[in-house]
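Removed from the display is one protein chain of the complex; every other protein chain stays in position.
Moving on to chain A:
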Amino acid sequence: MSTDATADRISEVSQKFGISPEDYMLPARHMINLLDPDGTLRPQDQQGTEPGHEYPLPSPARLMEAYSALVTGRRVNDQNSALVRQGRMAVYPSSHGQEACQVAAALCLEDGDWLFPTYRDTVAVLTKGVAPMEVMTSFRGEWHCGYDPKAYNCAPMATPLTTQLLHAVGVAHAAKLRGENTVVVAMCGDGATSEGDFHEALNFAAVFNLPVIFFVQNNKYAISVPFSQQSAAPSLAHKAVGYGMAGERVDGNDLMALMSVMTRAVRLAREGNGPLLIEAHTYRMQAHTNADDDKRYREDAEVIEWKAKDPVTRMQAYLDDAGLLTEEAAAKITEAAEAVAKDLRDGMNQDANTDPRELFEHVFSTKTPQLAEQQALLVDELDREEA
């Protein structure tokens, strides 16, 4: 692996698009945006696309599938926030307002591809196919991630910021060494781009020419710190060229644009053109978690402004106008979302079945003598308590 090889494949793919290597790596001049906030399809010359950065509209069937996941995602966010208020969940970092990003990150992948989510990406994990109660296991205060990452090709949601991007690089690297055609989507937020691991992950992915899509949801806040204090860069997507990879900016509340941008990114990566950096502009509509008070650091007016750009109503309006969202289709979609919400209510209303004896089971492949001793101590305490 050498930088020469990296330069060669950038040069090759840019030639395919008939543009210079610089124009291939640099994001299009404008953010990719296919739908207006009111759901109107923007005129083609105002979509931000340009030669080498073409984004065809997804098929109606694909849009309906994505919209259904979007509606479920919104329902799940709001159901979980309610469950936290009722004391049935310990904590929930809601992605309310970011559901279009969540859905696109999972749906752009094919079977066998991997997703690396953060703690705010529950809807993406759900969309990847993980059962609702399994997704939310850690948020009800249990000690493990709840699902089998290998069964779903979905990593445990990462809490330490940005560390998971390097794991994504490693999964892609292992697959490449075995000659497998696996693509990996690695998610993070704007705050995470300040971490050193962000830099190391992008650099490693580019140097080893790995099929990883770094998908940054720029939701404008890292808990309370606004993006302006996070970075002086006018655009995160433009950081791509500094690593020798392609970047793109997309309206993160425009599901149609996201689906098109992410699908193209996955295709380019799968074809061996190396990693890509996608920055989605979106907004965290609610506080960081239920334990946070966002009134201390932002104005209501700002939140209201973003409410008008909501991803769900935008997509709904488009599908309505296009005649795709029949009454019957809409009812089915609502029904599916309600079924997931009910699943969560029923599950969360049952007490978690945790056994403290299990705490010692998965520290090592086999218990050390010291752990066996400590477990015996706890078991003895519990036995005496129960006696």
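Please note the rule applied: contacts are C-beta pairs under 8 Å (C-beta built on N, C-alpha and C of every residue); 3 or more make two chains touch, one makes a residue touch a chain; residues count from 1.
Convention: contacts and distances are computed from a predicted model.
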- Task: Pick from "Sugar ABC transporter permease", "Putative pyruvate dehydrogenase E1 component, beta subunit", "Phosphoenolpyruvate-protein phosphotransferase" or "Methylene-tetrahydrofolate reductase C terminal" the UniProt protein name of the chain that isn't shown here.
- Result: "Putative pyruvate dehydrogenase E1 component, beta subunit"
- Query: Which of these touches the unseen chain: A:D197, A:D254, A:E279 or A:D310?
  - Reply: A:D197
- For the chain left off this view, which of A:Q86, A:N349 or A:T368 is in contact with it? A:T368
- From the list A:V207, A:V241, A:V266 or A:M285, which touches the chain that is not on show? A:V207
- Item | Residue touching the undisplayed chain, where the options are A:A174, A:A291, A:A331 or A:A352 | A:A174
- Note on the structure: chain A positions in touch with the non-displayed chain are 1, 114, 143-145, 148-150, 155-156, 160, 163, 165-175, 177-178, 196-197, 200-201, 203-204, 207, 361-365, 368-370
